[in-house]
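Only one protein chain is missing from this complex, and each of the others stays in its spot.
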Amino acid sequence: MSALPQTARAITYREALRQGLRSVLLNDPDVFLIGEDIGKYGGCFAVTKGLLEEFGEARIRDAPLSESAFVGAGIGAALAGMRPVVEIMTVNFSLLALDQILNTAATLSHMSGGQCPVPLIIRMATGAGRQVAAQHSHSLEGWYSHIPGLRIVTPATIDDAAGMLRAALEFRDPVIIFEHMNLYNVQGELSVDAASINIERAAIRRAGQDISLITYGASLYKCLTAAEQLSAQGIEAEVIDLRVLRPLDEKTFIQSVRRTRRALIVDEGWRSVGLAAEVGMRIMEQAFYDLDAPVERVCGVEVPVPYAKHMEEAALPRVEQIVTLAASMVKHVG
Amino acid sequence: MSALPQTARAITYREALRQGLRSVLLNDPDVFLIGEDIGKYGGCFAVTKGLLEEFGEARIRDAPLSESAFVGAGIGAALAGMRPVVEIMTVNFSLLALDQILNTAATLSHMSGGQCPVPLIIRMATGAGRQVAAQHSHSLEGWYSHIPGLRIVTPATIDDAAGMLRAALEFRDPVIIFEHMNLYNVQGELSVDAASINIERAAIRRAGQDISLITYGASLYKCLTAAEQLSAQGIEAEVIDLRVLRPLDEKTFIQSVRRTRRALIVDEGWRSVGLAAEVGMRIMEQAFYDLDAPVERVCGVEVPVPYAKHMEEAALPRVEQIVTLAASMVKHVG
Amino acid sequence: MTLLPTREHALHLLSEMLRIRCFEDRCAELYSAGKIRGFLHLYNGEEGVAVGVMQALRPEDDIAGTYREHGHAIARGIPMRSLMAELYGKLEGCCRGRGGSMHIFDRERRFFGGNAIVGGGLPLAVGLGLGERLMGRDAIAACFFGEGAVAEGEFHESMNLASLWHLPVLFICENNQYAMGTAWSRSEAETDLIAKLCGYHMRAESVDGMDVLAVEDRARELAEYVRHQRMPAFLEARTYRFRAHSMYDPQLYRSKAEVEDWENKGPLIGLTQRLKAENLMAEEDFIRLQRMANEEVDDAVSFAEQGSLERVEELTRFTYAEQTA
Partner (left out) sequence: MTLLPTREHALHLLSEMLRIRCFEDRCAELYSAGKIRGFLHLYNGEEGVAVGVMQALRPEDDIAGTYREHGHAIARGIPMRSLMAELYGKLEGCCRGRGGSMHIFDRERRFFGGNAIVGGGLPLAVGLGLGERLMGRDAIAACFFGEGAVAEGEFHESMNLASLWHLPVLFICENNQYAMGTAWSRSEAETDLIAKLCGYHMRAESVDGMDVLAVEDRARELAEYVRHQRMPAFLEARTYRFRAHSMYDPQLYRSKAEVEDWENKGPLIGLTQRLKAENLMAEEDFIRLQRMANEEVDDAVSFAEQGSLERVEELTRFTYAEQTA
């Protein structure tokens, strides 16, 4: 995580998320929160800590363990005119609510001929790296981005953590915000006014001309570190943080690849039929003749994430893998 | 559906599935069926009709509407030593059981260090084309094939409908069999001994040297029809039926593409982050230098499938689209 | 036996039920004629439930129905034209032809579907109730669902949440005794539905769903309770569907005699007989109402026939909301 600047006024990603929540709660009386243990307990990852005391039980609603019902409750409340922000502890548990998310939230606007958009925000933790094993370590945000009607965002930076929620509320669509578990403790400076954060564009986090490293979420930091190491070898990588997985901002990465002529995609999700395949395929479709080498991907290995540390590490994208593959791609062809 | 031969001894896809079920019920006393309305009602698509009368209530178990519990019941019974075959009426309802499918069935074998494989078969209907609208028309088989630990198969032919179940029972893994709703009434001859059907290899359904059309499920017939039309234009398309979406048999299509140097993927599932992206990306990774043109895809449009016939048609891959795109790809380069 | 209301109201109830019956019978014909496609689930026999309950609701209340929701939609006042046009897949349909029979929406009338996932409307209705509560309005949410949904996990979660959070939701279980071909007793270990409800600390009662007056009576009382106590309530309406589950159902699971038995207890027959017995209605009144209903359906059909088709260029429109917040 060293790539993120540590400054005197640094706050954690967790605090940035909390500031984002506080500010929308303060600004919009229709915003309220639902989730398991977000109130009295303070949030399973402590993101919502203190909000119950500040905003009260009506707006910070602890829910019983019933993911399907309380996501559905969010959908209904959104239809009634409120702006619910629902927390599901981790993406693994969201499978219990998938019927409501896919069959209802994502579908109602179109199916009703535009009458019933569902302005619902869902936040969930995702990702591995804390040895919490198979049933708590999935990275399904890429998988979710298959679903039309949803907007999928993956804040990786402190600014995005603070500002994406407000930006999401500008839409009247269901938006899912995926927070990588490994980022909560990351520190950084809140550098911009949250008002300028959008959820429509990817961001170039590092400029370079030799290869495009395309990524999102916690893998951004692995790519930035890899880019530093590549730079030491004389290879300048451009690092693109997709930020929004659906609708995908292909313009930013296609333009980058047209310049660099090589792309490596880094995605913690399982490799097959994942987000990396989509990014690669878009490049195939739109920049094939610009490529000097086939697009490659470094992804999560296709196994349920194991507990043991060395095995978990082996299952996730590693900096050294990125560096080696990127270097070989640049050197391979002219 | 004209591409499938109609003969005197023709049976329907539905009958072929039923024969497959009967034969495993007859051969293996541990096989039993669970599902909603598979018994008294005769199956919502009439696949299981008559089985209750023949095999009795203990082996043909009508389940109440509780997808999660009865899929879980299948998992547990499999662990106890039985060979359950669970029917979920359509893939849309399977979302209610996704926790059991992903967090348990797909995960147990690896997570338990190999102690607890889950030899469970799940059958479900998939696909659009019958104007049953958004909540009954999803094609999520490609999406499911993201999940390690599952085997995903998509019988498209009469032979596969009859034989894939037996082949699936040869594995001790969870296997999901996706039956496209539009195929149930298709007729054809049962041409081979079901014993020779495997669920490991893709099949070349039509040989050709100018372009590879890569597809599966009901779209196979669209591709075969398109191939005939292309042939009239002097273009010989090879048509590949993937048959198994996970683990993907890439060898067959990579070899084909190496020969034809062009590939068009046809997939009724939504385009982004779907199976077609994976196939395209594999070609990128393994046959990039053999390609004369970028791989293209014809997929389901990214909307909940609408009810009105003309709109539904517009949302699904069409023969004319395949023909036009394939022809332009062949003419464009080379 | 519930007291008879004024003649005017009684005729209104009868007329509403007749309108639904006529609409449904016509739908069956139109389906055979290939004008309507997809899955079609008709409400014949259950008209007393939708009509009875709807009397207790106000325009500001929210409604969630099932895929067997033509009756709810008509009783709620959605114009037959917009409904029929929807079944025809026409642009003039309430959902511009995107929804079809199982997905009727009318935001203006606060009719939030039409849901083809059994049990899927329950969490949504809980949310509508929550929304109303948080918005500080005194509207309530009414949720119709079949008894088949009771076995689903979403039922359980929704009952608990509505009760725990004191939400103004009126749950109406249309217990027509079959879920497709599965008899109630073959899907539930405990077949006394009201006994089941004791797990949720919620006011609950049963009513004869074939008696529209009884349904109205209980719905009014429960709706008032929900509205004023801001607590959910549960009404089981015992009813029966006269037709097949959908247009594909050979009905192997029940006997003709059983169906006929129930037909004789039908909601239209019951009310008609009572009104005639009490001299509140003559045969010509009935004929007039039936004719009016038929004419309304005729009009809806010709409206639908003349309707236009959405342009296919609009296919992806509304996948995302057109307006931002």
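Here the chain labels run A, B and C in written order, and each chain numbers its own residues starting at 1.
Operating definition for what follows: contacts are C-beta pairs under 8 Å (C-beta built on N, C-alpha and C of every residue); 3 or more make two chains touch, one makes a residue touch a chain.
Everything numeric here is computed off the predicted structure, so don't read it as measured data.
Engineer: What shown chains come into contact with the chain that's not displayed?
Structural biologist: Looking at the entire complex, the absent chain's contacts are A, B, C.
Engineer: Touch as defined at the start, partner being the missing chain; which of A:51, A:203 or A:315 qualifies?
Structural biologist: Touching the chain that is not displayed is residue A:315.
Engineer: May I ask which residue of B:90, B:103, B:256 or B:272 touches the chain that does not appear here?
Structural biologist: Answer from the full complex: B:103 touches the omitted chain.
Engineer: In the full complex, which residues of subunit B touch the absent chain?
Structural biologist: Residues of subunit B in contact with the hidden chain: 30, 32, 58, 61, 63-64, 66, 68-84, 99-100, 103-104, 108-117, 119, 148-149, 151, 169-173, 247.
Engineer: Which subunit C residues would touch the chain omitted from the figure, given the whole complex?
Structural biologist: With respect to the unshown chain, the touching residues of subunit C are 151-157, 159-160, 163-164, 186-190, 195-202.
Engineer: For the chain that got dropped from the picture, name the residues of subunit A it touches.
Structural biologist: 36-37, 40-42, 44, 62, 64-69, 92-93, 96, 130-136, 301-304, 306-311, 314-315
Here, only the chains that are shown with their structure count from here on.
Engineer: From the Cα centroids, identify the chain that ends up most central relative to all protein Cα atoms.
Structural biologist: B
Engineer: Please identify the chain with the largest separation between its CA centroid and the CA centroid of subunit C.
Structural biologist: The most distant chain relative to subunit C turns out to be A.
Engineer: Counting in whole Å, what is the centre-to-centre distance of subunit A and subunit B, each centre being its mean C-alpha position?
Structural biologist: 31
Engineer: Which integer distance in Å separates the CA centroid of subunit A from that of subunit C?
Structural biologist: Computed value for the inter-centroid distance: 41 Å.
Engineer: List, in ascending order, every residue of subunit B touching at least 2 other chains.
Structural biologist: 68, 92-93, 96, 133-135, 302-304, 306
Engineer: Two-or-more-chain contact residues of subunit C, please, as numbers and ranges.
Structural biologist: Touching at least two other chains: 95, 97-99, 103, 115, 117, 120, 153-154, 319.
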